[in-house]
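On to chain A.
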Amino acid sequence: MDGFSYNKILFAALTIFFTINYGLILQGIIGKIYARVGRRIGIRLFQPYFNIIRQWATRSAISHGVMYYLGPVFRFTGGAGILIFTPLILDAPLFNSFTYAGDVVLVSYFIFLGTLGMALGGGEAGHPYSAIAVTRGLAQTAAFEISLMLAIYSIAVQYNTISITEIIRAQQGGVLNWTLFTNPIATAAAMLAFLGSMMRSPFDVVLAPQEIPVGPPTEYQSQFLAMLMTNRTIFPVAKTVLYVNLFFGGVALYDSYLLTFVVFFLKTFFVYLWSVFVGVSFPRFRVDQSIRFFIKWPLLIGVIAVVAANIRY
Partner candidate 1 sequence: MVDPIYLIVIALATAFALGLFRKAPSLLPYGLTLAALAVMTVISGSWAYGILSGSLEGTDIFTAGFTPPVSINLYMGSLEAVLLLLVNLTALMTALVLRKEVKDTSVYMLMLLLVFVMGLNGVIMTRDLFNLFVFIEIVSIASAGLIALRSNLEQLGAGFKFVIAGALTSGFMLIGIIFTYYTTGSLNMDVIASQMSPALAATGYTGLFLIFIGMIMELKPFPVNGWGLDTYEASVPAVSALVAAGTTSAMFYAFLKTSYMSGGLFVQAAAVIGGMTFIGMNVLALQQDKSRRLLGYSSIAQIGLAVLAYALVALYRIENGEFIVFALILTHALAKALLFWLAGIVGKDSIHDWGVIKKKMILIAPFAVAVSALLGLPPFPSFFAKWDLVMGLAARGGMVWIILILSGSLLEAVYLMRWFGNAFKDSFNEEDTLDWRFGTVLPVFFNMTVLLALGYLSASQSSFSMGFNWILLGAVAVLMVLDFLPGIIKNLLLMGAIGYYGYGFVMAAESYRSVFAWIFALGALITLLPGFGVKGKRMGFYPSAALMFAGLIGLIEAVDFMGFFLSWEIMTLGSYFLILRGKDSKPHALSYMLFSLGGAYLLMTGFAMTYAGTGSIALGALVKAAIIPHSGIIFALLAVGFMTKMASAGLHIWLPGAHAEAETDVSPMVSGILLKAGVFGLLMTAISMGEQSIGPVSLPYVLSWVAVITALVANYMAAMQEDAKRLLAYSSIGQMGYALFGISLMSHLGWLSALVISIVHFIYKVTLFLAIGSVAKRTGTRNMYQMGGLITKMPFTFFSVLICIIALSGIPPLAGFSGKWIVYNAVLEKRWMLQGAVAGAAGIIAFLYLFRLIFAIFLGQLKDNHRKVKEAPFFLILPQALLLGLVMFFSFLPGSLLRPVGEILEEFTTAGALEWQGNMAISDYGYWNGVAVMWVFMALFAVFFLILTINGRRAQWIKQFNIVFAAERPARPETTHFSYNFFAPVRKALGFLEYPFTTNFWNRVSDFLHAVAGFCRRIYTGNGQTYLLQMVIFVVLSYMLTKGGF
Partner candidate 2 sequence: MVKKVFILLMIILTGLILWSFVPGYESRTALPEVSAHYVEKGPEELGAANIVTAVVVTYRGLDTLGEVTILFAASAVVGLLIHLNKNENKRRREGSEILRTGTALLFPLILLFGIYVFINGHLTPGGGFQGGAIIASAVVLQVLAYPNRKIGHGLLSVIESLSGFTYVLLGAAGVFLTVNGFLDNRILPLGEYGSLLSAGLIPVIYTLVGLKVGSELSSVVISLNGESEEEQL
Partner candidate 3 sequence: MTGTIALITGILLVLIGLWGILTNRDIIRMIVGFSLFDVGIHIIMLSIGYVAGGTAPIIENLSDIGKSYVDPVPQALVLTAIVIGLGITAFMLTYAVNMYEKKGTLEIDKFEELKW
């Protein structure tokens, strides 16, 4: 929990840069997996790089207004913010630049800043579909966040802290110390919530990517879209890292940098893959269905997790 120093600015920038690259690669891999599951060849691994560069370089752009203009800025600020508020790798100063700003509560609320900004930006574009998508997204978020919150409460009681760093530290010393094993019920609740937050099938009616794509990003083009796409590379990573930190032991700084990165990669990849895995296996819910789903099973599990933690610790 250090205070501010100027090199942290550099660290933060590096963190963002690192994550962008990692995110792009991850996107390529996931795209490939999706295609292969569907028995297609799929995109090239580095296709996301090309896409994003192409968008940034687009010359023409139109803007519907101030909020429209600022929407992507908000969005990216939100994404980047979570990233640098979250410890990516335990005790690595480079990846802990601004973690002293706050704990898990800060991070989980900061997520909404970007969402809100983008929703407002899309709103000013004037297309009704973007608002429809936002309402769906918000409704679904409200539903799954409850079980996530219960899970976090459960582990907060378990570890007696809400500092992410401290939670990771408590899980060190062997696989069996992970929350996954010490508090499986909370983990289950959280992982169900994670599905909702990734907006993949069965919870992807928000964006409905297969049909007419809706949502704020649809309203954007050129560098506005580029900024959103950049955010889209780091945002899932940041979220995944948060789950890894809370439930899967986080990523400790090993003696070997390589090992550290491998662990980081594996953990985030498999957590991410969990949503992909479910996504390719299940059909889509309507919004009201997904709300009902979340306030049934995940909620119940979450309540059990909290009650159990309350009794045990």
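One rule holds in what follows: a residue touches a chain if its C-beta (ideal position, glycine included) is under 8 Å from a C-beta of that chain, and two chains touch if they have at least 3 such contacts; residues count from 1.
How were these candidates chosen? In short, all candidates are chains of the complex that A comes from, given by their letters.
These numbers come from a predicted model, not from an experiment.
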| item | value |
| --- | --- |
| Chain A: touching candidate in this complex (1, 2 or 3) | 1 |
| Touch list for chain A against partner candidate 1, complex | 1, 3-4, 9, 12, 56, 59-67, 69-70, 72-74, 76-77, 80-81, 84-85, 98, 100-106, 109-110, 112-113, 116, 119-120, 123-129, 131-132, 134-136, 138-139, 141-143, 145-146, 149-150, 153-154, 156-157, 160-163, 222-224, 227, 286-289, 291-292, 295, 302-303, 306-307, 309-310 |
